[in-house]
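Excluded from the complex is one protein chain; the other protein chains are retained at their positions.
Should a chain be cited, it is by its letter among A and B, assigned in written order, with residues numbered from 1 in that chain.
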Amino acid sequence: MSDVRMFDSRPATAVDAESPLAVSNLAERARRSAADPGVTLRERAFLGHLILRGGAIVLDEAVREVLGVSLPARPGALVHDADGERSIQWLSPDEWLVIVPEGEAYSLEKRLRDALGDAHFAIVDVSGGQTLVELSGPRAREVLMKSTPYDVHPRHFPAGKGVTTIFGKATAILRRPDEDRWELVLRRSFADYCYRWLVDAGEEYGLAVEASGR
Amino acid sequence: MFHIYCPYCEEHREEEEFHAKGQAHIARPADPDACSDAEWGDYLFFRDNPRGIHHELWVHAVGCRKFFNITRHTVTYAILETYKMGEQPTITAESLARGEKAGNVQAASGGQQTVGASDAAVASVKGAQA
Partner (left out) sequence: MSQSSSQPNRLAQGGRVDRTRKLTFTFNGKRYTGHPGDTLASALLANGVDVVNRSFKYSRPRGIVAAGAEEPNAVVQLGSSEAAQVPNVRATQQALYDGLEARSTNGWPNVQRDLMGSVGKLGGSFMPPGFYYKTFMAPASMWMTYEKYIRKSAGLGRSPVESDPDIYDHMNQHCDVLVIGAGPAGLSAALAAAYSGARVILCDEQEAMGGSLLDSRETLDGDTATRWVDAAIDELASLDNVTLLARTTANGYHDHNFVTLHERRTEHLADVAPRVDGRRQSRSRLHRVRAAQVVLATGAHERPLVYGNNDVPGNLLAGAVSTYIRRYGVAPGQKLVLSTSNDHGYRAALDWQEAGREVVAIADARDNPDGELVEQARAAGIRIITGSAVIEAKGDKRVSGARVAQIDIDGFRVAGKAEELACDTIASSGGYSPVIHLSSHTGTRPVWRDDILGFVPGDVTGMTPAGGAHGVYALDAVLEDGVAAGNRAAEAGGFPAASVNLPRASAHRESPAVALYQVPHEKPTLRAPKQFVDLQNDVTAAGIDVATREGFESIEHVKRYTAMGFGTDQGKLGNINGMAIAARCLGQTIPETGTTVFRPNYTPVTFGAIVGRHCRELFDPERYTALHEWHVEHGAEFEDVGQWKRPWYFPRTVNGKKESMHEAVARECLAVRQGVGILDASTLGKIDIQGPDAREFLGRVYTNKWAKLAPGRVRYGLMCKDDGMLMDDGTTSCLGDNHFLMTTTTGGAAGVLEWLEIWHQTEWPELEVYFNSVTDHWATMTVTGPEARKLLAEITDIDLDKEAFKFMDWKEGNVAGVPARVFRISFTGELAYEINVQANYAMHVWKTLFAHGEKYDLTPYGTETMHVLRAEKGLIIVGQDTDGSVTPEDLNMYWAIGYDKPFPWIGKRALSRPDTRRVDRKQLVGLRPHDPKVVLEEGAQIVFDPEQSIPMTMVGHVTSSYYSPILDSGFALAVVKGGHHRMGETVYLPMVDGKVHAAEIVSTVFYDPKGERQHV
C-alpha cells in the first residue's frame, strides 16, 4: 500500500540506546545472582518487533517469500526460521508478531510491503515498545505458575506455542520457543513491573540474572 | 471466575482475560436520523435482563482482542455456547423451551462450552441433540 508512510526509527549513526529494562538495574541484580539458580532471566534487548495484520492467505505467501517460513495459521502457533533467529507468532486471526535480530525490522517491513503489493494489510513497527525476556532453569515453570493464570504444563503448552495473557496484574506475550526456554514479550511501560515480579517470584528458587544488553 | 472458550483462540481462557460488553445482537440503526427519539432512546439505553438464557457480547481483551458472543444462563452462570461475530446462537431460550433440535453445538464455527455448564443445561442440550 503505497499510501502508508514507512519510518526507519533507527539512527544512521549509533547513539546511546536504552532498552525498556534499562531502569531495572540488571547489572546489580546480576551481581547478586544465586550460585545454583533454579531460574535464570536474560533480557534480549533491541530486537526488531513487527506486527503483521491481514488475512492469513494473503500474508502467508509474502511471509514464505521473505522469511522462508510458512505463516503459522493455527491459534497459538509460534515458528522460527531455519537458524532460529527469526520468529513469527499467531496473535489473532488477523495478527502476527514477527521478531527479528536488531536492525532487520525496517528492511523486513519493506520487503514484506513489496511482496504484498496492493493487498489489504498493515505492518507496524513496535520495536521500541517491547522487549523480550528469556526464562530458563528447572524452576522456570513454577515462576510462571505464580505469574500467569494460563496453563504452562508441557501437556498444554508444548514448545512452539505462544499466547497473550495475564502476567501479574499486567499482560504479556508468553512463548515457548523450545523445551528449555520460555520467552516473555513485555510492553515497555510494564517491563520494570513485570521484571520486579519475576525477580520476586523467582527468589525462593534461587534466581540468576544474566545482563545481556544486545 | 468464568472459564470461557474463545472461538478465535480455540481454547478456554480465564475470565481475567475478557471484558463483558453487555447484551449481544444490538444493531445500530442504519439510519439514526430516521429514528424517533423513543426508538433512539431504546437503542441507547434499554437492555434485556432475563432470568435464564442471555446472549452477551464479550471481548478477549487480553488475548486476540476479538469480540464474540456468549450464551449464558444468568442463574447457573453456565456458558452454553460461544460464537463469533456475525454468527447466530444455536441455543436460545426459545429453542430450549421448544426442546427443538439445537443444531450441532460442536460445530467448528462455534465453541461448545462444557466446563461450567450445569448438568441440567447440558442434559437439555444433549437431549435436544438426541
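Miscellaneous remarks
The rule we apply is simple: a residue touches a chain if its C-beta (ideal position, glycine included) is under 8 Å from a C-beta of that chain, and two chains touch if they have at least 3 such contacts.
It should be emphasised that the depicted structure is a prediction, and the values quoted were computed from it without experimental measurement.
Check B:C6, B:A78 or B:L96 against the missing chain and you find that the one touching it is B:A78. For the chain missing from the display, the contacting residue among A:A115, A:A170 or A:A211 is A:A170, taking the whole complex into account.
The omitted chain makes contact with just one of the residues A:A22, A:A77 or A:A211: A:A22.
Residues of chain A that touch the chain left out of view are 1-5, 7-13, 15-20, 22-23, 46, 51, 53-54, 94, 120-130, 142, 145-146, 148-151, 153, 155-156, 168-170, 187-190, 192-194, 196-197, 200-201, 203-204, 206. Looking at chain B, the residues touching the absent chain are 1-3, 14, 19, 21, 27-28, 31-33, 35, 37, 40-41, 43-45, 57, 59, 61, 65-67, 76-79, 85-86, 114-120, 122.
In the analysis below, only the chains that are shown with their structure count from here on.
Rounded to whole angstrom units, the spacing between the C-alpha centres of chain A and chain B is 33.
Remark: chain A residues 75-76, 91-93, 95, 149-150, 163-166, 171 touch chain B in the complex. Chain B contributes residues 8-11, 13-14, 16-17, 62-66 to its touches with chain A in the complex.
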